[in-house]
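Pasting a structure below so you can have a look.
Shown here: the complex without one of its protein chains, the others still in place.
Letters A, B and C name the chains as they come in the text, with residue numbers starting at 1 for each one.
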Amino acid sequence: MKRIGMLTSGGDCQALNAAMRGVVKSIINSGQEVEIYGFLNGYKGLIYGDFKMLTGSDFSGILTVGGTILGSSRTPFKTIKDPDENGLDKVEAMKQNYYKLKLDVLVILGGNGTHKTANLLRQEGLNVITLPKTIDNDLYGTDMTFGFQSAVDIATNAIDCIHTTAASHGRIFIVEIMGHKVGYLTLNAGMAGGADIILLPEIPYDIKKVVDAIKKREERGSKFTIIAVAEGAISKEDAKLSKKEYQKKLEKSTYPSVSYEVADQIHKMTGQEVRVTVPGHTQRGGSPCPYDRVFASRLGAEAGKLILEDDYGFMVGYRNREIVKVPLEDVAGKLKMLDPDATIIQEAKMLGISFGD
Amino acid sequence: MKRIGMLTSGGDCQALNAAMRGVVKSIINSGQEVEIYGFLNGYKGLIYGDFKMLTGSDFSGILTVGGTILGSSRTPFKTIKDPDENGLDKVEAMKQNYYKLKLDVLVILGGNGTHKTANLLRQEGLNVITLPKTIDNDLYGTDMTFGFQSAVDIATNAIDCIHTTAASHGRIFIVEIMGHKVGYLTLNAGMAGGADIILLPEIPYDIKKVVDAIKKREERGSKFTIIAVAEGAISKEDAKLSKKEYQKKLEKSTYPSVSYEVADQIHKMTGQEVRVTVPGHTQRGGSPCPYDRVFASRLGAEAGKLILEDDYGFMVGYRNREIVKVPLEDVAGKLKMLDPDATIIQEAKMLGISFGD
Amino acid sequence: MKRIGMLTSGGDCQALNAAMRGVVKSIINSGQEVEIYGFLNGYKGLIYGDFKMLTGSDFSGILTVGGTILGSSRTPFKTIKDPDENGLDKVEAMKQNYYKLKLDVLVILGGNGTHKTANLLRQEGLNVITLPKTIDNDLYGTDMTFGFQSAVDIATNAIDCIHTTAASHGRIFIVEIMGHKVGYLTLNAGMAGGADIILLPEIPYDIKKVVDAIKKREERGSKFTIIAVAEGAISKEDAKLSKKEYQKKLEKSTYPSVSYEVADQIHKMTGQEVRVTVPGHTQRGGSPCPYDRVFASRLGAEAGKLILEDDYGFMVGYRNREIVKVPLEDVAGKLKMLDPDATIIQEAKMLGISFGD
Partner (left out) sequence: MKRIGMLTSGGDCQALNAAMRGVVKSIINSGQEVEIYGFLNGYKGLIYGDFKMLTGSDFSGILTVGGTILGSSRTPFKTIKDPDENGLDKVEAMKQNYYKLKLDVLVILGGNGTHKTANLLRQEGLNVITLPKTIDNDLYGTDMTFGFQSAVDIATNAIDCIHTTAASHGRIFIVEIMGHKVGYLTLNAGMAGGADIILLPEIPYDIKKVVDAIKKREERGSKFTIIAVAEGAISKEDAKLSKKEYQKKLEKSTYPSVSYEVADQIHKMTGQEVRVTVPGHTQRGGSPCPYDRVFASRLGAEAGKLILEDDYGFMVGYRNREIVKVPLEDVAGKLKMLDPDATIIQEAKMLGISFGD
């Protein structure tokens, strides 16, 4: 008998359900008896002992369903070691619930913040297996995360829709794409949608170069320009600020986001109308794309295998086309950034895409 | 030989190309010889004589393509009778170009503003046939406009994506849907997407009733609420203001749009996080849905038939499941509003949807 | 307290769940207490007393889900009055179950066959309300059925995919679209997908005219042709046969369906390769399109209203843009055919589409 705790933490994304289904199916199909404790709303459920018992049939039919059947929340990871408002030691509470339920393992699905806490629990002696979930694909130790390709599909679809209206009206359009710290999603959706300019957190932009790129297009007869802007895109000047100074600047800004600032600057420098579209949270939602369904199912199945082998302390990741186990200490606290000199960036430049650098 | 001028005016939408293809195919297939003058970027092209000659093959393969091959623009309809910055009489210029090219008819595709100018040109003695284009479905004299169903599909898809993330996080989400004056699009997308609350321009809302509806859902165990808000949604207090006063209020507002104001009010009254998503111009773009392709093709074919019969001065519309010709003077200057007591509103209420009224 | 029996019968289609949700939501939201008996797998469940009790929450979240939560089956409608293999009188059994459970009404969702039996039950004294479900849109007494527009979307999407490959290879492609007796689905998908030739049950084709249309396209420089063929398309010769003779011919035929026969004839007469694609049952499946979700929800809500008013014996239909109640005796045993001279057929011909007639 295996007693498995399971939770999904952080911003939700596509294929969380597919991944959990993979874990449970692989264990049940092995013939191993199992009890599944689904903690609700991320670490909160583990801290406060809020869970529901699940059986195999709860995981039937959820391969294609977005979101997470367990609910999720962004527990303040930075304060995880601090007591809660009632003085409860949160880490201790999680450990107690783990031991009280006699769990063999915690299966944790999440992104960067989630992995820090998962590693903390491992250090505290709990058995932990994690699965790499994020639309940002910024998790260290794995080439790919599930949710990413589904988000690329949705963001690309938004750019596709904007394309026809931009072309018809001869306008400049900005599509703001999710990603505060890393630009994989914006880069891929931008390339897939045929964006002319792509602004990423990793490559600070010079607004003059952005305007130059627009003008060059006009000279060649292109009457419209599509700019894919990551939420975390940053100008060269702002990139020189300290983190604190930049934070302050953002707080004072009257622009809802950097896209609106870019739009305003382009408008002032060219006299042209610039429209901003923000697909926002739609990028996390809906049915996972086939790639993510297969990928998350595979990761889940391998997590199940590790559990059957009592082999704990790992994130199940993907490297060089192999599914691998990555020690949690190697993942926690790191970020996988996009290298500004990566081959794909060079290729995008060959294709004529400007990064404003 | 028929000499046909053609232009698309106002915000672009899906199936403009399908409609133009319908006009041209039906004339060519009749055996009638034809010369097609495609004026670029709406009335501007007609004013300044900016056009390109088109043949049947230019309309081949565009049935499924969004946008308009002629380009469009929002010529300031209100100042159409005023001279331009060089003193040019715009109406006179359009007439001169019409006569200089010896046109038999102008085929004009557009929405409300477009139809006012189209009717003006008719009054000035030009032969005009129009086609009803708008994602808002607010054109008087026709039960349906092309673009509408395609926009419903895109807006619904956005709500679908938001649904999974709202459910997973137990959050309140607002999806802002296009429509400054009329609520057909928001109503239909809201009902199709399973929105719990729908705010429309035609039904001023009371924020307390909106919050009540959220609380009632919570009491029944629903942890999330989805609110579809039309761009032109208005509160009961604001609805009492004069047009001028309201305009002033909007200008002073620090909220990017009414959705953000609603979000802020709900947040303050409930303490809950409220997220806003704005699919924006994506709602006008992309490939037309099958319904719009068939509908626009049919309207186009009937427009072609009228041209072959030299029967001018009409919008080709759709009423009681029949394609009909509607005198332009009956269309121009009117708006088709959604009746707050319409059957569909009552049905939506039966389904448990709150309109905040 | 209302005691409602509910069943879905015949081939499944999109928006069955949306319609049932509409019925239940409108009754529950009225404050009326309700007990819902969901009979499983169509009339079978009613005959053999196979049902499950349902509550409001069973209908939550199913607006967008294809298929039917009750299951369906094609009970042999023609033998409904005959005893089953154990000698059971099926009509009597349905009545007994109805009375045993003290039902106030049976809500029946289905197409043509389903409505015959529904009317029979009404004649036997049961309270019945029906909802018009079929991808074929061939139900008498209503302008529209739910499932139809969703099926048009899927069939059109198949033609869209075939379009690029047909154009690239300069080939003739047949896409076989569902519809044994009526051609609405094929006609609409064919027009939306830009099919060049459309073969319908209502318009018998002459294969020579089909080949002529292909050759005319070639002469104009079109290297490919797309033909949308309804399952029930029939040649002029075969249309002269008696029903029996034709049935015999079909049974002897070595072609899997009429599309393959058409393909073979074209191949023999032109020497060109002809490929056949059969999207088949995909046309009934997947999430309902937004149009069907709204439409089915509205019909369901109105059905709920009739139940609250104890007003029975009707199909809730749609005529001239109004939701109406249609006496069951006016619906049962009739088929809504597509008129070969309908305006839409004439418009399709104006657009250059050949029907092979």
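The rule we apply is simple: a contact is a pair of C-beta atoms (placed from the backbone, for glycine too) under 8 Å apart; a residue touches a chain by one contact, two chains touch by 3 or more.
Nothing here was measured: the structure is a model prediction, and the numbers come from that model.
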item	value
Among shown chains, those touching the left-out chain	A, C
Full-complex contact with the absent chain, from A:Thr8, A:Asn97, A:Asn137 or A:Asn188	A:Asn188
Candidate in contact with the missing chain, chosen from A:Leu7, A:Leu40 or A:Leu63	A:Leu63
Hidden-chain contact residue, picked from the options A:Leu241, A:Val294 or A:Met337	A:Val294
Sites on subunit C contacted by the missing partner chain, in the whole complex	8, 11-12, 14, 16, 41, 65-68, 71-73, 154, 157-158, 160-165, 167-170, 173, 223, 254, 256, 275-286
Where the unshown chain meets subunit A, residue by residue	22, 25-26, 28-30, 63-64, 143, 149, 152-153, 156, 160, 163, 188-189, 191-194, 289-291, 293-294, 297-298, 301-302, 304-305, 320-323, 343-344, 347-348, 350-352
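Rule of thumb we're sticking to: only the chains that are shown with their structure count from here on.
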item	value
Target subunit C, source subunit A, minimum contact steps	2
From subunit A, the most remote chain by mean C-alpha position	C
Intercentroid distance (Cα basis), subunit C paired with subunit A, Å	42
Computed distance of Cα centres, subunit C from subunit B, in Å	31
Residues of subunit A touching at least two other chains	none
